[in-house]
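As you look at this complex, bear in mind that one protein chain is not there, while each of the others sits in place.
We call the chains A and B, going by the order they appear; numbering starts again at 1 in every chain.
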Amino acid sequence: MQDATSPAELMVILRHAPHGSSWLKEGLDVALVAAAFDRRVTLLFMGEGITALLEGQQAGPLGQKGTAPTLAMLEMYDIDNLLVEQRGMDELGLTSDQLMLPVTGVDDAEISRLVASHALVLNF
Amino acid sequence: MASTEIYRYLSVGEQSIPLDPEGYLVNMNEWSIQVCERLAEEEGIALTADHWEIIHVLRDFYARFEQAPAMRPLVKSAGQALGPEKGRSIYLMKLFPGSPAKVGARLAGLPKPANCL
Partner (left out) sequence: MLLHTLNRPPTSQVLAQALAGMGSDDKLLLIEDGVIGALPAHRVHFDRVAGRLYALQEDLESRGLLSLCDEAVRVVDVEGFISMTETCERTVSWY
């Protein structure tokens, strides 16, 4: 994790679970567009948004695309600063070895520091 | 994004392959080497082994991630698959002039990359 965040940095907060709404997809799209234009992107998964990282996800029952392939693709866009809200993990009873990508847990103090230090924070 | 609107047909031997208004395949499953060659002709590109390498990189990317790559991840994938001297935008620009991510996706039979100029 970087301490000095340049003004060009974007933080996208993902707080919605896959499949139930399009919020997660839209947040990921914004992150990818920003990365495609060479912005450094930090992704923070909070609350139910953490479930997007669970292993073993699939397409929806009607064949709707899931978000797991997109999450796997983040690395190709050099989006590698993946954070999860530690309290959200605890509330869901999850541990990081159940997640499909390597993540860093952050507590409330760290989250507020990140919100303050990124030039742009987009909440999804 | 993939479009389902048929705008015109590409004739490939006996077949007529539907294309969307931007020239991408309406049905990805209709892609073949012959289709790729005809699409390349339209772009004025004479396909070489170097082109095919990148087309395979594009198709592998789609198979893994269900999306066509924008320029940045295309460059990275090409570098990972083919070595650093091919993972450069200048190299890709020479092979697929204009927008390598878009032209490459079209020839590879993929939908238009979403996160792209």
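Keep this in mind: a residue touches a chain if its C-beta (ideal position, glycine included) is under 8 Å from a C-beta of that chain, and two chains touch if they have at least 3 such contacts.
Note that the coordinates shown come from a computational prediction; the quantities given were computed from them, not determined experimentally.
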Where the missing chain makes contact, among the chains that are shown: A
Touch criterion as defined above, residue of A:V12, A:M73 or A:I111 at the omitted chain: A:I111
Chain A residues that touch the omitted chain in the full complex: 13, 15, 46-48, 85, 87, 108, 111-113, 115-116, 121, 123
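Keep in mind that, in the parts below, only the chains that are shown with their structure count from here on.
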Computed distance of Cα centres, chain B from chain A, in Å: 29
Footprint of chain B on chain A - complex, ascending: 29, 32-33, 35-36, 38, 65, 69-70, 72-73, 76-78
Residues of chain B defined as touching chain A within the complex: 61, 64-67, 69-73, 76-77, 114-116
